[in-house]
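What follows is one structure encoded as structure tokens, with my remarks underneath.
Note that one protein chain of the assembly has been removed; the remaining protein chains are unaltered in position.
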């Protein structure tokens, strides 16, 4: 049960793609705890409200990820259970950033929903962030409700851009991935290879403009190994509920994946018949829209433990 | 401020399409209250767990609607503010029904997501429903959290099937349409012509299998007229929040419509600039999945009044 | 085998919604031929390249339809086989119109794919149209390849806006609906009630900006009655191929509907097993994108008769 500290200096270089081709920056045992110094999704490059994101940001070098962390003994077919212990903001104020990036977001033409419109204006907001809240403006303080925007294990042979969520986890932007939650991610390659970053100080459902309140943090996780539990999609668990997470397009397919996987889980581990679970979820299922802006949309589907 | 009672007998015949071609069954003044006896979405025809929905149900004669109710003075360009006062279950037990209908639901091939699979099995559950809850099985009671599944004003010249939600309201299946909420629906034709029905005793996000706990009710609403407030999409308001409702396909477009309309609302009535609202909703917006099963999918996008 | 002529004067008023609530303007017998004077999709109101469509066009009074034509003896469960005999341009030059309408089209934000962009500019092009071609500009002549953009039978109880294609036909904007083709449309109400209009002098796949080369025509059709052949979706037939037509969103569902219905057709009438048809269509199926701009997207799926 060692405790590790993965500092920015230790990290030396961040990763913008999640795969099996990077060397581990840290090796841990199941049960170990790791405090990770994450940088924000812009690697701290947006420092002023006068900055133009389009001049500073360069594809595909976005959404810097810490790791990979190699978990001793993890093999294809296993699952990592990653419990988020705490997320603490760090770095000089104003340490929070949100902005409008041209052709990125939920209510703009994008590279995928391609149109003939000029881009929306670029706007940057720099924000004071503490555990007491985020000062949005003189009248408004937003509660500090931090979570990990991007957390992954490595795919087996592919390497997936850090902006993309899929069955390996990735850029899910799901506010449920918060202290007190355990995330289950499939192991597809030796050691699992955990990447994480992109912590948000707060975010609404869908991450509408594509940029939450991004901030650098010290994020502490504990990693456990569950042998021989192959997962098809990420899952979450906290004191109140279990939840499956689908990340595909269109959004209805993300919802289908999430609910379908949740039924699998209820059938395998909670003694439900599939159709019984289907009908019960119709009455009590909870859906959470993670993002409506990334290369895949993310939807979580959960059920309160009182029904299990 | 008259109080009306629209009984099943008064209704004489239900409507399976929502448009300007049916004669009003009731004429009311703005400010009036109406207690409406609704029947369930199957018009009470599914009475036993041995029933086969496919033998009993006949397209397009589904989802029977009460009304239309003509509101004196309502003109195109106005809006009706319909406050849900109460929803009470009525009729003999077991008065609740849920079931699996062939080729209808969120995790099955449908007439639109057409495939080569055989249908899933037909299953019917009949349930005791009281205001204390719904007895799902011996171990599980689901809280009674009733709402109106389908509530509409009439389109101007089209007549839209009662199963379809769109800009007139319709079959939104959004659990927020519950006692204490005011629904704003656009007036497109003289008198507004309110239709309602399809009350649910409980429902999870998305109405996964397509059939919530359907039940007959006495639903009491108060109708106010807001002149010269043309709406493009339905809106909701309760003590905590305001919410816009989009109903289109694919689901990301429903989310776009809902958030886009909410920004319009915040800009018009709450003194926000559009991009400021866009960025704030990114941090604090709330999305609610109504249905993922109807001819259009429904997504609500809301914001807590503390930010307005 | 009577020949009818339905002139603009006979029509007296056009229809902007397709349903069972309008009185027939003409009654015909199966086998009869009808020459219909159609107006363009803007009812001739855009007369100059200086016009602003947004000032002239008023929702929902768009896409004027001729009819309805009542076919003697047609009953629910039957099908109308409507053969397009000829389409001839009529009216004074420049009789062709295309334009950019704000928030309508394939590469713009729309009321459904809602965004924060300002609208694209409004542009109108008026064009000389003859059977020899359309003079696009000094260098370019586009061949005259006319077809019916919108042709429908009436739904049973709904009334569907003239801009929307669905299972009743409607605004499919499919270039295959051209002289020499027979369109099969389901009869859902007594007399079938045929509506048509929106003839295009030429159109590419998808009708990209939403407005083809719209023009007034004399369109001649022959209507036959096929008793007891209930269709779920429109179908086409010409000398070369048979084709099913799906109109829903998202576009993959339109493709699924079209191919699924084509397999039904091959199984019912051409002695294929379903999976055999599925595998053969994988090798020789032909897909045609009708529109990517209307409230539903339209995809046709066909197979050459040499394989039947």
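Which chain is which? They are A, B and C, in the order written, and residues in each are numbered from 1.
Operating definition for what follows: a residue touches a chain if its C-beta (ideal position, glycine included) is under 8 Å from a C-beta of that chain, and two chains touch if they have at least 3 such contacts.
What you are looking at is a predicted structure, and each value in this text was computed from that prediction instead of being measured.
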*Out of A:33, A:47, A:83 or A:113, which touches the unshown chain?*
A:113
*Among B:9, B:55, B:118 or B:228, which residue is in contact with the omitted chain in the full complex?*
B:118
_Hidden-chain contact residue, picked from the options A:67, A:169, A:250 or A:285_ = A:250
_Footprint left on chain C by the chain that the document does not show_ = 98, 100, 105-107, 120-121, 123, 125, 134, 136, 140, 142, 202-213, 249-252, 255-256, 259-260, 263, 275, 278-287, 289, 292, 297, 299, 301, 307
*asked:* For review purposes, identify every residue of chain A that touches the missing chain, sorted by number.
replied: 16-17, 19, 21, 60, 111-116, 155-161, 232, 246, 248-250, 253, 256-257, 259-261, 263, 274-275, 278
_Contact footprint on chain B, counting only the chain that is left out_ = 107-109, 113-118, 120, 250
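Just so it is clear, only the chains that are shown with their structure count from here on.
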*Copy-to-copy rotation for chain A and chain B - C-alpha atoms, rounded to a multiple of 5°*: 180
*Which chain has its Cα centroid closest to the overall Cα centroid?*
B
_Same vs different contact residues, chain B with chain C, by half of numbers used_ = same
*Rounded to the nearest whole Å, what is the centre-to-centre distance of chain B and chain C, using the mean of the C-alpha atoms as each centre?*
32
*asked:* Quick check on chain C: which residues sit in contact with 2+ other chains?
replied: 113-116, 250
